[in-house]
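Only one protein chain is missing; all other protein chains are in place.
Letters are used for the chains, namely A, B, C and D, taken in the order the chains are written, and counting of residues starts over at 1 for each.
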Amino acid sequence: MSLDLGPLLPGAIVLSSMLPGVLIFLVDEESHLLRTLLNLFGAVLKLVLVGVMIWGVWRGEVFESRLDIAPGLELVLHADALSVLFVSLSTVLWLITTVYAIGYLEYSVNRSRFFGFFSLCVSATVGIALAGNLLTFVIFYEILTLATYPLVAHRGTPEATRGAKIYLAYTLSGGLLLLVGAVWLRTLTGPVDFLAGGVLSGMPASMHGELVAIFVLLLAGLGVKAALVPLHGWLPQSMVAPAPVSALLHAVAVVKAGAFGILRVVFDVYGVEFAAELGLLAILAALASLTILYGSVLALTQDGLKKRLAFSTVSQVSYIALGASLLGPIATVGGMVHLVHQGIMKITLFLCAGNYAETLGVHKVSQMDGVGRRMPLTTLAFSVGALGMIGIPPIAGFVSKWYLGLGGVTAGQHWVLLVLAASTLLNAGYFLPILYRAWFRPLPAAWENEHRFQTRFETMGALLWPPVITAVLCLLAGLFAAAPVSPLQWAQLIARREYGL
Amino acid sequence: MTAQFLYGGAGLILFVLGLWSFLVHAPLLRKLIALNIMGGGVFHVLIAVAYRGDGVPPDPVPHALVLTGIVVAVSATALGLVLGARMQAGEREG
Amino acid sequence: MTQTSDRARQRAQARAQERARDLSLLLGVLLALLGAVLLGLYYLALDGGAAPRLAELALARLPESGVGNPVTAVLVNYRAFDTLVELAVLLAAVLGIWSLGPAPPGFQRSGAVLAGMVSWVVPLLIVASGYMLWVGGYAPGGAFQAGALLGAAGVIVRLAGDPTAGLPAEATQRWLLVLGVLVFALVGLGLMLFGAGFLTYPPKLAKWLILLIESAATIAIAAALAAAYVGGRPAPSKAAIDDYGSDSSP
Amino acid sequence: MSQPALLLAFDAVLLATLLALALAAVLSPEPRRAVMLFIAFGLWLSLVWARLHAPDVALAEAAIGAGLGGALMLAAARRAARAARSNDDEAAG
Partner (left out) sequence: MHLDLLTDPLVLCIMLPLLGAVLTAALPRRAVLLGSLMAVATSAAAVTLTILVWQSGTLRVALGGWDQKLAISLRADGLATALVVMANIVGLGISVYASGYFRDPERMRAFWPLWLLLWAALNGLFLAGDLFNLYVMLELLGIAAAALGALTGSRDAIAANLRYLLVGLLGSITYLLGVALLYTAHGTLDLDLVAASIAADDELFAVNAATLVLMVAGLALKAALFPLHFWLPPAHANAPAPVSAALSALVVKAAFYLILRLWLDLFAPVTGMAAAMLLALLGAAAVVWGSWRALRAERLKLLAAYSTVAQIGYLFLFLPLLAATPAGPVRDSLLAALVLMAVTHGFAKAGFFLATGLVQTNAGHDRIDDLGGTAQRLPATTFAIALSGSALIGLPPSGSFIGKWLLMQCAIETGQWWWVIVVTTGTLLAAAYVFRVLSRAFGLEPTPLRFITDARAEIPALLLALVSVAVLGLASGPLWTLLGLQAGGDA
């Protein structure tokens, strides 16, 4: 007796957080326990389901859910190697972020609303990851926009609503461009599922002009969420959101969704070789390089810790796009693996920043003198994340940069090394001073707004352990990059399939 | 056919006349009179179409339609007048 | 100073008037064009149209309809559904009028002449109405005309000073108002329930069913027209009316 | 004059009067006068319909359209006139 999970599992993975999310809305504000149980139930269930799926995909099983939303318009959820990479990332990080968010927010207001949208948000992300065609991708992409808006606006202060408005204006406009691009593409090709190696290479040359225009539309739509310069304006503005939301935006969901979409379009719609033939990769490479450098330069000038991290995200996420823009499997591996590495490193940094704010009231780099002595574990985790971002071995970030550089050289694009070098210097420029302050500057007489929690650790457990765990993950991903199911190995699996090797 | 055209044509002129009055005159009463004249014009067309000469019985269907139309028109007129009166009363109170 | 501003205002007013006149003239010319086009089309339609239209058919089926007057046959039989909905329109108008509040007080005290007239005109109208209803089966007349006459009696009563226009108290009046639609609907649905089809009268019963419907319709039309003339929900009691009257009278 | 021609002339007079009444009703700015003219128009209309062998409709139009409709409008016109008067009084006093 065996239950055929194939057509059910992808849908179940999306629903495993969506249904608890809907239920959470209905939970009375004061029912802490019920809400927490629902949260954790959804997160753990999803993790288990994703585990089953990874196991299956590894063994070559096909998981695909299909639903006709209208004749000719099909919602397709499909698990391939690339989607598994993103699904696992977001599921693992969601569990950690949920625990963190419970600690961070459980005693503030409007929790049912917050956690409801929190769950919808991750459901949409998983939907994006599993989307099997462009229509499905667009649908979940827009749902993600809608589900994150209330999270950004959550605090209800004028800055929060303003930030949320800017966020929405950017992402909805982007979503609309994506939609138009997707519709246009469909008029040329009919309904097309994502396919490793792309589906457009057979199009006649007369259509190439249109295909370039469509690519520009799609890239513009995806570039908003991926925060490609000049479409990145929303990201620093939405820093007003609570720390777990920032983590979600930067590491788990929104920015990643944009970057993931770019990977999908380049590899599974156009096909990387065809995209290169059309000259699209050059556009992407130029934009990505510009964003990497511009984001880093701006990060240097920020005193607000979260703002600095935000600009760092602008810069780092474009590594993924950079990897996609270089022809050749090695660069591809670099881009893909950075999807995961940037995620775990950046979430570490944001969770730590949240801890500083929540425990000590520290929001600015200039206030961080001596935090390392007051909060050693948190600062240690922060240091791992920051050094990883700079690219110090053996932390995960080094692996990404190595593959990207190597890929650039193999592709004959030596300028990539220059970009990476410049970016690394800049990264060091904005992270090392923080570490210096944290560890080597003297403690101030009193903290801005210190909370003492009833615990023997430096802060509340639910706030402390999540960043520590993700920091450990950063180390593991770097140290055991050669292990069978490491992100790197998985990225290599994807690259092999994309290039048909 | 001549009589049909003559009478029906008069109905059309009434319709246009009513339409003109409806568009250019603001007071409620004048608008209602205009609408009733428009309606009368349309009814007139129907009655003219029903007419088939003096020796032949006319077509009863348009007659029935017009009867229905008359009652509908008077219903609408009555409601319109009362709405107008309430508005006036409200104006005086306010 | 004030003089010049007055003059300026007058000039502006005159200009506005002139503009309005120009506009209405322009509209007039345009609509005259529309009229000409309509006339042309009407001519074409008459000329090329399907000449006997429904006349022959309607007259040919008259013996089966249960009435002798072709217009009544169309109204209560061939196109009975229209008439049913039309009664609903009348009901809607009265309910709409009622929803706007109680009736304004009757503003006229009856003169002796009018009161004298009421005493013979009203009975005459009622009799005429009954005749009209009965005769509608085979000669010009029918529920609408009968209802209108009866309603006119109500109007005269109201003019003579009775604020209720001779209508009964609200609860009863409501039943009178809905009577037309109610009987029509029940007959129609009853026939449907017994398998004849909605508003499909069996030939044997047709005459009587139509008379029943027409009687109910007459009462409903009369009540509705009179109620519309009253212009509002009937006042709940005599005392309330007096209060209202004393408030508004100087 | 032949009979059809006579009839045509009769028709023409009927219609000309009808249109004149309508025009007068539409153009009259004074409410009560306008309503009176409208009632006259309605009655004339029913006359024309009687001429067109539509006695049922003619009866209904005379009773409902011109009669009751006219009565309703007349009441409204009177109310409007009264309102205008009382407004004038207020303005004067």
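The rule we apply is simple: a residue touches a chain if its C-beta (ideal position, glycine included) is under 8 Å from a C-beta of that chain, and two chains touch if they have at least 3 such contacts.
Just so it is clear, the structure is predicted and the values come from calculations on it, not from any experiment.
J.: Since one chain is left out of the picture, which of the remaining chains does it touch in the full complex?
T.: Across the whole assembly, the hidden chain touches A, B, C.
J.: Which residue from B:A3, B:L17 or B:L79 sits in contact with the chain not drawn here?
T.: The one listed residue touching the chain not shown is B:L79.
J.: Using the touch definition up top, pick the residue from A:G156, A:G361, A:G412 or A:G461 that touches the left-out chain.
T.: In the complete complex, the chain left out is touched by residue A:G156.
J.: To test your reading of the contact rule: which positions on chain C touch the chain that is missing from view?
T.: Contact residues on chain C toward the absent chain are 37-38, 41-42, 44-46, 48-54, 57-58, 61, 77-82, 84-86, 88-89, 91-93, 95-101, 174-175, 177-178, 181-182, 185, 188-189, 192-201.
J.: Which residues does chain B use to touch the chain missing from this display?
T.: These residues of chain B touch the chain that is not shown: 8, 15, 19, 22, 28, 31-32, 35, 38-39, 41-42, 45-46, 49, 61-62, 65, 68-69, 72, 75-76, 79-80, 83-84, 86-87, 90-91, 94.
J.: Contact with the hidden chain only, please: which chain A residues?
T.: 25-30, 67-73, 75, 109-113, 135, 138-139, 142-143, 146, 149-150, 153-157, 160-161, 164-165, 168, 172-173, 176, 179-180, 183-184, 186-187, 190-191
By our rule, only the chains that are shown with their structure count from here on.
J.: Of the chain pairs C-D and B-D, which one is connected by the greater count of C-beta contacts?
T.: B-D
J.: Could you give the separation in Å between the centres of chain B and chain D, each centre being the mean of its C-alpha atoms?
T.: Each chain's C-alpha centroid was found; their separation is 11 Å.
J.: So how far apart, in whole Å, are chain A and chain D when each is placed at the average of its C-alpha atoms?
T.: 78
J.: Going by the contact rule already set, what residues in chain C reach two or more other chains?
T.: 71, 104, 144, 225, 228-229, 231
J.: Where in chain B do residues touch two or more other chains at once?
T.: Chain B, residues with two or more chain partners: 13, 20, 50, 57-58, 63, 67, 70-71, 74, 78, 81, 85.
J.: So in the complex, the part of chain B that touches chain C is made up of which residues?
T.: Chain B residues touching chain C: 1, 4-5, 8-9, 12-13, 15-16, 19-20, 23-24, 45, 49-50, 52, 57-61, 63-65, 67-68, 70-72, 74-76, 78-79, 81-83, 85-86.
J.: How about chain C: which of its residues touch chain B in the complex?
T.: 20, 23-24, 27-28, 31-32, 34-35, 38-39, 42-43, 46-47, 52-55, 58-59, 70-71, 73-75, 78-79, 82-83, 86, 89-90, 92-94, 96-97, 100-101, 104, 144, 221, 224-225, 228-229, 231-232
J.: Which residues of chain C touch chain D in their complex?
T.: Per the stated touch rule, the residues are 69, 71-72, 104, 132, 140-142, 144-145, 148-149, 151-152, 155, 225, 228-229, 231.
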